[in-house]
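A single protein chain has been removed from this complex, and every other one stays in its place.
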Amino acid sequence: MSDASQETDNPGYGLMGLTAAAVLAALGAIFIYVPTERTEGVVQRIMYFHVPSAWIAFFAFFIVFLCSILYLWKKEREWDIYAHASAEIGIVFCSLVLITGPLWAKPIWGVWWVWDARLTSTLVLWLIYVAYLMLRAQSEPGSTRAKYAAVIGIVGFLDIPLIHFSVLWWRTFHPDPKFITTQGIGTGNETSMNITLMVALAAFTLLYFLLMSLRVRLERMKDEIDRIRKERLYSH
Amino acid sequence: MNQYLSQVKAIIWKDFVTELKTRELFSSMFVFAVLVMLIFIFSINLSIVSASQVGPGVLWVAILFAGTLGLNRSFALEKENGCLQGLMLAPVDRSAIFFGKMLSNLAFLLIMEAFLLPVFMIFFNVDIGSHLAPLLAVIFMGTLGFSALGTLLSSLSSNLKTREIMLPILLYPLMVPIAIGSVQLTGQILDGKSLTDMMNWVGLILCFDIIFISASIMTIDHILEE
Partner (left out) sequence: MTESKPSPNFGPAIQVQGIRKHFGHLEALRGVDFELRKGEFLSLFGPNGAGKTTLIGILSALTRPSSGTAKVAGYDVKEADPEMRREIGVISHASFLYADLSPLENIRFYATMYGVERAEERAIEVIDEVGLKPRIHDRVRTFSRGMLQRLSIARAIVHNPSILFLDEPYTGLDQHASGILKVQLQALHTDQRTILMTTHDFSRGLEMCDRVAILVRGKLALWKSADQVDPADFERLYLETVEQAK
């Protein structure tokens, strides 16, 4: 393998260091810097994990969408790898949203699950991308798998606004549960809450890129191993 | 253009002739839909909840489940003896294949629904005669979206080993907007409201139909080609 590709295969220690610093800063901000919220108490700190996870999940699925389009257009394995990696990371953060949501809801509302519009949409999203990963797992590696996955990656993302509105309007027939909305975060006197959330968002975003680079690197190594194995197999 | 239309027509015609000869699909879809309704009726207590509240949900679940049976078969038919490859050899636009299959799926579902509605009316004791026109419009819009996305996904899942399982797993989460929208609309119509009061839902379902028909036309090439 050439030197150039060796270099691009490096995990990027710069990114790793930066992410570590950001995560530490975020943890410090969440657990030390920001004061405990008055009405909800200590459990409100979950928000600093919940909201950034939701943001990263959404962002990751958007990357899946972009890479899927690029794959169908260019038919290059690279885009397939990116889409796959991003979908896996998106599912991890989407799962985090679905876990932290009920953890937060239980002490506040007294129930684990409310059919709140946002949480419900997230659940549907989670199901779509789990199906996406199942489809990948069940087909043979190759361009056919990549094409099918790309179609689901595109169709799934196009569906998100429709799902959002349908679930939102569906919920308006029921009492609206109390929920910290984005307007609620942006306004008010809680600048420290604001800052903490921003730091957490930055840390999660960096974490996303770090995980992406690691996952993509892993997939390329798998390809390489596969190629070498096949080569040896056919040379005999 | 003429050629395109006659190709689409030929594909639909072929599916209908096959169905007329085998009579496998329609009867199984219809019986399955009735069974789904029955099971729901057994699992809910109709003396507590009002029929017009749960009825639309049950109706649409029955349609979606039975529709999945039809979709699973739609491309399985094309796979036997490699017919799809034969079709791909012909000078036919890939979107014509999509439209042909989508329209025949749509037609089968609509016919099945025409038989299902009277059963629904009797089981749930609802009067649909007075608002038949808006009800049919809603059923048509919902079924159109289902057939569009369903045809795209069944063309894809028919190549998988686990096609019968993967089709619903892929399809149902994506169908959430249609499922919610159609059930809401059907419920309101049965309550005697007019469609013009619920234009947001109508718009949503029409958006779904347009988005997924266009997305299918743009991506079907990639699924069908080797």
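Order as written gives the chain letters A and B; numbering starts at 1 within each chain.
Rule of thumb we're sticking to: a residue touches a chain if its C-beta (ideal position, glycine included) is under 8 Å from a C-beta of that chain, and two chains touch if they have at least 3 such contacts.
Only a predicted model underlies this, so the values are computations on that prediction, with no experimental measurement involved.
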Among B:Thr22, B:Ser194 or B:Ser214, residue touching the chain not depicted: B:Thr22
Sole contact to the chain not displayed, among A:Lys74, A:Lys106 or A:Arg227: A:Arg227
Residue ranges of chain A at the interface with the undisplayed chain: 141-142, 226-227, 230-231, 234
Chain B residues touching the omitted chain (full complex): 3, 6-7, 10, 13-14, 17-18, 21-22, 77, 80-83, 85-93, 225-226
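By our rule, only the chains that are shown with their structure count from here on.
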Geometric centre distance via CA averages, chain B-chain A, whole Å: 32
Chain B-touching residues of chain A, taken from the complex the two chains share: 72, 124, 127-128, 131, 134-135, 138-139, 144, 147-148, 150-152, 154-156, 158-159, 162-163, 165-167, 169-170
Contacting residues of chain B [partner chain A, same complex]: 149, 152, 156, 159-162, 166, 169-170, 172-174, 176-177, 180-181, 184, 200-201, 204, 207-208, 211-212, 215, 219, 222-223, 226
